[in-house]
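A short worksheet on the structure shown next.
All protein chains of the complex are present and in place, except for one that has been dropped.
Entry: subunit A
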Amino acid sequence: MTETANGAAPRPMIRLSDIHKAYGAHKALRGVSLDVAVGDVRVLIGPSGCGKSTLLRCVNLLEQPTSGTVEVGSDRFVFTENGRMPPARQLERFRTHLGMVFQQFDLFPHMTAVQNVMSGPLIVKAMPKAEARDIAMALLEKVGLAEKADVLPRNLSGGQAQRVAIARALAMEPAVILFDEATSALDPELVDEVLKVMRGLAEEGKTMIIVTHEMGFARDVANRVSFMDAGQIVEEGAAAEVFLRPQNPRTRSFLSRFHMRDGAA
């Protein structure tokens, strides 16, 4: 199914084509197409309820698109109305290529920080425990939480919990990381420590799709920005362009509600 035309432009890491998603009569996504190149940081912005989370969940197929095509790396899934999800095995393998970070962190509360980070390699990849632990410790180090390795999530601050959640996603060595409002549930003073980690990942060249309301951060790290409204991408462009000279009136009105902190975060 995956033909690579020689000499053509490099394949994008992620290609969504005409994704529709309906919940009963409600159309959450109405024909979204999106290309994300390898190493790109794509920021998705838009008002609450416009379909940002739904779109992310269609990328890693936590949600079954009603129709459209999802391509990530060499995997390609075509969805049609009344069609089925791909076989479970295939889906599970596919999802290991995509990390996801959630607004509410969703750490496993019965596991310590390091056990959370180990959970993917250990449970999904059946990696030997010692090896998984080494990987997890290195990642906790990277997000600045090595000393919290044996702490349960309920004893972590929100910012710490979210950094553990990022480490948990990284432990699977995903080709892509999806961030769904990773800082929206945090107290303001804890936002920066999480953004700092995300910024570091961007600088490493990780391919990411980031849904965020942190406009200063978005402008700094995004290569490209997509503005969504009512289930569609209504404007898309280089970050500087979209933030400085938004073309669509809806984008303009949305952005005018944020006064950007200069050099914020």
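By definition in this document, a contact is a pair of C-beta atoms (placed from the backbone, for glycine too) under 8 Å apart; a residue touches a chain by one contact, two chains touch by 3 or more; residues count from 1.
In this section, contacts and distances are computed from a predicted model.
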* **Listed names "Methyltransferase family protein", "Sarcosine oxidase subunit delta", "Alpha-D-ribose 1-methylphosphonate 5-phosphate C-P lyase" or "Amino acid ABC transporter permease", matching UniProt entry of the absent chain** => "Amino acid ABC transporter permease"
* Which residue among A:72, A:114 or A:172 touches the omitted chain? -> A:172
* Structure fact -> Which of A:92, A:131 or A:203 touches the missing chain? It is A:92
* Residues on subunit A that touch the omitted chain in the whole complex? -> 60, 62, 88-89, 92-96, 98-100, 102, 104, 106-110, 119-120, 123-124, 165, 168-169, 172
